[in-house]
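In this view, the complex is presented without one of its protein chains, the others remaining in place.
Moving on, here comes subunit A:
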Amino acid sequence: MAKRIEVSDLNIYYGNFLAVEGVNVSIEPRSITALIGPSGCGKSTFLRSINRMHEVLPGARVEGKVVMDGQDLYGSDVDPVDVRRQIGMVFQRPNPFPTMSIYDNVIAGNRLNNKRMKRAETDELVERSLRGANLWNEVKDRLDRPGSGLSGGQQQRLCIARAIAVEPDVLLMDEPCSALDPISTLAIEDLMTELKERFTIVIVTHNMQQAARVSEQTGFFNLNGVGQPGRLIEFNPTEKIFSNPDEKATEDYISGRFG
């Protein structure tokens, strides 16, 4: 079940440092939203605040609202653990659990959610998730081997399989292809296009072509100077951002006239 996310007046802090200021955006279900912008402007920070991963760092906090299908994720009665079970995340560096087999990695999240599953059910789930992540054929003969024995691209797809195995409503991806070769990158982009039928996907990327290729909506983050908070400068359909953006800064960034 894909869900819509509405963010209003979001300020994100690391201790006293305001890293991201005043984000207002609405993320559509069953679509891919790309976030672009120069390094250090707060894309990762914003992404991590959507599934409440931001606050696991000491001193990190958030002001404002993130509403998913009518529910305020930062409401006082909301458990961040539940939020993270609904909103999955794929990190920039592949991080399969090294102490678990490939098989156990895929169902790690399901083991958390409901304790008991029949062996046949988990077998089926593992195959479905690995197929979903385009990894099944490469690993089906060594499911009991450690996940850390795979190549970087395979590890990243394993992490995607792990994230989609729990059937989240939303999938957040922070530069998922930055450590991958062009072929693995294309594989993951194809995968995203398939996955958006079922999930809401938000992806951070430094690769303009990638944003242009896969996303429906694009948000451009920027910051005015060192020590200044990052802001969401422009949020528009991807076609418009890449052909005729509203903001001068967006155009400069996209055409490479900007750091």
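Structure notes:
In this text, contacts are C-beta pairs under 8 Å (C-beta built on N, C-alpha and C of every residue); 3 or more make two chains touch, one makes a residue touch a chain; residues count from 1.
Assume contacts and distances are computed from a predicted model.
Per the UniProt record, the absent chain's protein name among "Molybdopterin-synthase adenylyltransferase", "Phosphate transport system permease protein", "2-aminophenol/2-amino-5-chlorophenol 1,6-dioxygenase beta subunit" or "Nitric-oxide reductase subunit B" is "Phosphate transport system permease protein". Of A:Arg4, A:Arg30, A:Lys65 or A:Arg85, it is A:Arg85 that touches the chain left out of the display. For the chain missing from the display, the contacting residue among A:Gly15, A:Gly40, A:Pro98 or A:Pro237 is A:Pro98, taking the whole complex into account. One chain is missing from the display, and on subunit A it is touched by residues 51, 53, 56, 81-82, 84-85, 88-89, 91, 93, 95-101, 108-109, 112-113, 145-146, 148-149, 159, 162-163, 166.
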